[in-house]
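The full complex has more chains than appear here; those shown keep their coordinates.
Labels run A and B following the written order; every chain starts at residue 1.
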Amino acid sequence: MNDLLQIIGDRGRALVDWRRPRRPSGRALGELADLLLSVPGEASGVARARELLDGYRALDYAGRTSFFRLLVETYSADRSDLGGAAARFLEDPSEVNAKAILRSAEPRRLELFRRLNFAPGGTADLVAMRLDLLERLPNHPEFWTLDDDLKTLFQSWFNRGFLLLRRIDWQTSAAVLEKIIKYEAVHAIHDWDDLRRRIDLPDRRLYAFFHPRLGDDPLIFVEVALTGDIPSAIQPILDRDRTPIEPGAATTAVFYSISNCQKGLQGISFGNFLIKQVVEDLQREFRDLKTFVTLSPVPGFAGWLERERSAEVSSVLPAETRPVLDRLDEDGWWQDAAARDELSRVLPQVAAWYLTRARDRRGRLADPVARFHLGNGARLERVNFAGDLSPKALRTAHGMMVNYLYRLPDIEKNHEAFVNDRKVAASSAVTKLARGLPAPKALVPSDA
Amino acid sequence: MNDLLQIIGDRGRALVDWRRPRRPSGRALGELADLLLSVPGEASGVARARELLDGYRALDYAGRTSFFRLLVETYSADRSDLGGAAARFLEDPSEVNAKAILRSAEPRRLELFRRLNFAPGGTADLVAMRLDLLERLPNHPEFWTLDDDLKTLFQSWFNRGFLLLRRIDWQTSAAVLEKIIKYEAVHAIHDWDDLRRRIDLPDRRLYAFFHPRLGDDPLIFVEVALTGDIPSAIQPILDRDRTPIEPGAATTAVFYSISNCQKGLQGISFGNFLIKQVVEDLQREFRDLKTFVTLSPVPGFAGWLERERSAEVSSVLPAETRPVLDRLDEDGWWQDAAARDELSRVLPQVAAWYLTRARDRRGRLADPVARFHLGNGARLERVNFAGDLSPKALRTAHGMMVNYLYRLPDIEKNHEAFVNDRKVAASSAVTKLARGLPAPKALVPSDA
């Protein structure tokens, strides 16, 4: 090992050239990793971390997989150390022995990741590395422990306290704006003019969280429309020819699009903080704003409904709704006045049922967007028939949209009830709609 | 608990007023801490964290001690959970069981600290909290585990990757500059004119590390003089009437003062990164710079020498040096030409011995400044008699100063040899000086 160290030390920058031709294998990176871990407080760690990350980047798909395997196999906690510590603790459960266990239980790769972060741009590289990892997880379930480590690390580094809220507008640099265009995941931004309509009109806002280490790359952003009432459809919001209103005259702030930007930060939650902060900032700026509400998609609805309809016996759908729901199979039903009329009486009931009662195998609310907003303490305020007639929304939600209402005084109560008692906060209108369908018998394992 | 939650939720900002009169006890804060920990993904954590930190600040000395006791007693890892996990691991040392141990072993207060960091200004408050803790450690050794947790946390948050290097000059805001004046710990900055001479002359530089979350408050800084040779005394560097040199003509960069700013970050090391980075930046700016060297104090020398001289038998000091060293006891010896002459022949030898061989009980090099620079990979280049005749330097080092040399190609090798083999890198001149004294027989337990 010392010899290798010598070589690297002597050749200095030569290393960079060496790396390029030979395309390092996962194993060679392991040697670099050993070096990086070997010498505790060493300043040259910055250069070495950069080296290892560049080496990682130069690997192909298989090479990266090998590197992950190496991390799992070689950089876990030392089992015999940990066994010893566990035995000592069982004998004498003192604080000293408890701490000794903690130390022995920490996988060595965690310290490796911390040192890789020394490198300029290291954080971004590690976030990208987790993305590579997530892609491999389905085929390599044994990598779960590595993913667990990266997630733990990111939860510490991307602590709410380190995030910066910035308003994005037409004064923002093109470098940031093009990322907004790229990351928008709900209602696609078609071009720079479309973007401009969302950030440079007096009644439109866009806010994003940034992390000091990721520079111009946002973590998450939310788009806001200031309006005179709670909207029931997205097209008027996005309409390119609409006339903006005076923002001081608005009574309602509509969160009509929330997009996570960094797939490598999956599972690290920022959205609740973002919404809460934006609500506070808007309230300070516009005293007449009274209502904070979303206009949200229902991404799981069509899939769920298809399963219910294809089930021999559905505990949810009354027999008399079946023929009406069959009209959904007709091409362009939304342009047929009769179909639209019939469905408008049934679909909202079914959607209300789905949103408030349907649960997945783990007993969680089935719709991920509902889960997010209700988990944040919002209330399910209204379901909107034909709220979004774009192909994507027709395909995934038969055009349904939902308003979730954020009432600050109720947020904590709602959140508690949702987390602790699995109670869904919903307006009486929505509750009534859902009751229009017969109560299910035993739809999901543990549903009340 | 839920009731209390209700109360707090309802009363909202009222809480703030409630806190002021009643001066919360450590216990009451514990209830707030429970609340903060109780509800996982909750955005209102920001306000609650602020509340708890404000409550903490309002506590008096005893109150804070109680709070620390609470954290130690109540927010440690659950012993029975940990015991169970340890037993399961011993039975089946799988990765799943290893990770379960890790999870059970983490003290609950770590998560509490992470949530306190949600609050605006939370990081600074937590650093201040550790300072309170460090003050109590001597009388409350049982708090060690709490200190261990905070240190772990800070090591993650103050990772080199998150630090920003900034040059401090006369364009810097007064808010930052007054902190530099306050934090300078080696050669006190007397007033703004003194500061100006250190940052606003062409041959002087000051660089500091900042953390995005601590704003204008620096972590550590280094003062640099650009010179034509390696200086042997500090007064010419600080002289108020000296003529600056053209920086482009300098061959040598002298690090003549390094100060840590945040006592609450004790034990988190930045200095090595700072020096290395500044060397790189200076090299890029001034191509003719060849030598990077410190002019450093020897803070432990006088204390160590006093102990040696008062020992009945010193294994270090030859008998013939005793009468010469006794002249150090004469008031104003440095103004007496004869005393100065005699001492100038002996003191450097003794200092060289002290710096290269004297070790503390834990076997570490005795002088903390030597330990820092040698640990960074520098070489002990020269000892300077009468290098600093200020009262403080006379008292702590009999006026001796030292140059440590940073040669980039040797740093890694020196560092390795120091850490692994406890070898001290020294110039031949210094080595020779140290040999002028007889080798000690068995000065410290394990010294070679």
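Here is the rule we go by: a contact is a pair of C-beta atoms (placed from the backbone, for glycine too) under 8 Å apart; a residue touches a chain by one contact, two chains touch by 3 or more.
All figures in this text were calculated on a predicted structure; none of them were measured in a lab.
*Asks:* Whole-complex copy count for this homo-oligomer, where the file places 2 chains?
*Replies:* If we count every copy in the full complex rather than just the 2 shown, we get 4.
Everything below uses one rule, namely that only the chains that are shown with their structure count from here on.
*Asks:* Just curious, how far off is chain B from chain A if you go by their C-alpha centres, in Å?
*Replies:* Going by mean C-alpha positions, chain A sits 39 Å from chain B.
*Asks:* In the complex formed with chain A, which residues of chain B make contact?
*Replies:* 2, 5-6, 9, 39-46, 76-77, 79, 82-83, 86-87, 89-90, 93, 95, 98-99, 101-102, 105-107, 114, 117-120, 122-123, 145, 148, 153, 155-157, 159-162, 212-213, 269, 272-273, 275-277, 375-377, 409, 411-413, 415-416, 419
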